[in-house]
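Rest of the complex left out; these chains stay put.
Note that the chains take the letters A and B in the order they are written out, and that residue 1 is the start of every chain.
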Amino acid sequence: MADAKNLNIAYIGGGSMNFGWKLIGELAGEEQLGGTVRLYDTDKQAALANEVIGNKLRENPAAKGGFIYLAADTLEEALKNADFVIISITPGTLEEIVSDIHIPEMFGIYQPVGDSAGPGGIVRAVRTLPVYIKIAEEIKKLCPDAWVINLTHPMSVCLGVLYKVFPQIKAFGSSSEPFSAQELLAELAAKEFGVSAVCKKEIKTNLIGINNFSWVNEANYQGNSLMDVFRKYAEICARTGYEKRAGEFKTNPYASANMIRFDLFLRYGLIPAQSDRYSAEFCPPWYLKNPKVVSTWKFGLMSVNYLRRRKSERLQRSKRLMSGEEQLRIGPSGSDCVLQIKALLGLGNLISNADLPNSGQVCNLPAGAIVQTNALFSHNSIKPVAAGTLPDEIYALAIRHVINQQTVIKSVFEKDLDIAFNAFLNDPLVTIDLASATELYKEMLSSIRAHLIYYC
Amino acid sequence: MADAKNLNIAYIGGGSMNFGWKLIGELAGEEQLGGTVRLYDTDKQAALANEVIGNKLRENPAAKGGFIYLAADTLEEALKNADFVIISITPGTLEEIVSDIHIPEMFGIYQPVGDSAGPGGIVRAVRTLPVYIKIAEEIKKLCPDAWVINLTHPMSVCLGVLYKVFPQIKAFGSSSEPFSAQELLAELAAKEFGVSAVCKKEIKTNLIGINNFSWVNEANYQGNSLMDVFRKYAEICARTGYEKRAGEFKTNPYASANMIRFDLFLRYGLIPAQSDRYSAEFCPPWYLKNPKVVSTWKFGLMSVNYLRRRKSERLQRSKRLMSGEEQLRIGPSGSDCVLQIKALLGLGNLISNADLPNSGQVCNLPAGAIVQTNALFSHNSIKPVAAGTLPDEIYALAIRHVINQQTVIKSVFEKDLDIAFNAFLNDPLVTIDLASATELYKEMLSSIRAHLIYYC
């Protein structure tokens, strides 16, 4: 097994100005780890920038971790002999992401994220999955024993492709969305038990579902079940939202008042693990019919201006980080990714969520489908926890996506975009007539034309 | 077992001016059968009318069957010692049926039938199922060995309730919709094989699915597979519809150009068994987004004027039939119901479709769910044919309805209309936002207020 102080980490998408910086900052704080991080990105400049930023941070006296950062010229160079592979790519340009969202809006379909489900999620899959075929083939060749951590959306189909190309791959999905439920539960537990503050890590939840449409069916704080506590607050806050966050959502597309979380819980009895914008994206247009409906549910749609502004801010920050004008924060990033790496290296067991092929952890989803549950991370081993059975009504919502995901994956391996259209049509947000759906699909594909060469 | 010449048949809904007359006419043509038909109807006058009509037809020299018709005062009187129970009721007044269709239209939801799925189907279930609990209890008490033939919609939930109250009941659903596929195939076979005419009974199909959303996965004419023949015509007719019927649909809400049948076949590879209007009703609003979309698919929405006109015509015909001014046609009715009765009496085996609890005939639907496949009818026995497995994409469409049906049944046994709302929300035609859906449900319930006493 890998030597924790002398690791080879391949970071695909290593020019990232978001998770990339978090990872660099968190690794810098880890005394027990060290080695080399090879940054590969189709935007070589971005990878080079992070090479500079990462290496500069190492010189910071507060940095305990000893990682060297190297921008890799090729995927192969990054993967060769890797112990861990982190994949966190943004497939497509900002303009393409904008089109994922805005073309559907012209057909009356509104999406708060557009990266997992909905027309945006499916078209994003269409352009991303060919890249994943390539990545899986190279991993099989260059580092078949590496642990592969995926953070890219759409999560389930990216993992599905990795496992289809290379069934022995040791890949899993690492997601931060479920922490949003733990955070809310921590606040409610603090109120309920009269404690000044409860840390989200103190909230033990059992997760069951699929990525970004996952559910909490047990929640404990110090051995006390929180399900009835949650019900109490859900009933109180159903119409107003959870006050503490009820304001933010207007300016921050990531914020919400948890009204959808409360609504789904009161209807189905389980707590949605992810934030409202993702829960909304996987349901019929109950919460998304039009922008007015969205605002009554106190969450926000993805905003192009926001994306553009954020990108430009990040580019400026990148310059400051490279020049040393600003430094990355050293320490925990909010993701479990580094903790998962440590557990896999034998540095202590960890219970965290993981997206993995179903081997029984979700009793009533198909074997092999990528599901999300808790898992036990230990030395060179991940074992999912048997999470139980999805209630019938949630199953009915989830199985559509599971089958759609299988359809999308099939379309990639058969290089047939008509197959992916079947998934597109079956997406719960596609509530338009067949002729319009056909037109929408064509327009969306046409805006990502450059990526479709694979299918010809 | 029952004596074929001395049968006791209970007909629940026996005042019917549609199937009632067909049954009377067909029984009159059956030499091998005889006995008593007890007609029970909440509209006693209608039952009495059919008593007169049925008994008058017996006097017709062309009539070979020897059935006496008696209007029963109570359900109990009709069921006592019955050998066969036929249930064909129309739950609710014409005005209530109109509201099943027209209130959703005000919310932008269009339904071509509204009796099986869609908001109309679910609300119809809400008012019908309490009646079925009562019927099942009485059958258990008064004629537990009787064969029970259901023709009422929504079929699957009506049968589901019968089996839940009395698991040993010998009940099945008898449906004529699958004949529409056989008829079309017979016409295509005649063309293909250069025969002047092929009878629909010569077309052997294997059925798999649920009532009114059932699929043909094998079709033969004289041992020759028709699947490729169907593909040929589907490709030719996909955009224009099957010419022979393409005109009718504007005036006859039961007609269509089979465009949806072709479209679904080309997408999924199986032939929808039922007519287009039913296939449309079980899908997302691909074909039903608005009346204009409907007309491009060359089928029709349910029309209130049509229903009103038809009812008035039937009342007038009833008078003529009672007075003897007109006589019912003696002979086959187009339903397999009488043939099924004969086979169960040991008068020859029959392969026909049957809605029955799943005991493996549809591999990937849940055990116990009411499914539709072929079955072998023989002396006092019905055995479903193992029909195979629904393809994943069709499964995804069908399982939503199966789960919705279970939810609706649950709401009846728990007397909780909020549970049925979960099914309502999950119906593929309900593509409105949650607040609007809530309002729609409330309005629809309010228009059938009289039936809701059961739930209080």
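The criterion applied here is as follows: a contact is a pair of C-beta atoms (placed from the backbone, for glycine too) under 8 Å apart; a residue touches a chain by one contact, two chains touch by 3 or more.
Predicted model, so just to flag it, every value in this text is computed and none were measured.
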Number of copies constituting the complete assembly, 2 shown:
4
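Simple rule for what comes next: only the chains that are shown with their structure count from here on.
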Where the centres are mean C-alpha positions, what is the separation of subunit A from subunit B, in Å?
46
Sites on subunit B touched by subunit A in the complex
263, 267-268, 284-290, 293, 296, 392-393, 395-397, 399-400, 403-404, 406-407, 422, 425-426, 430-437
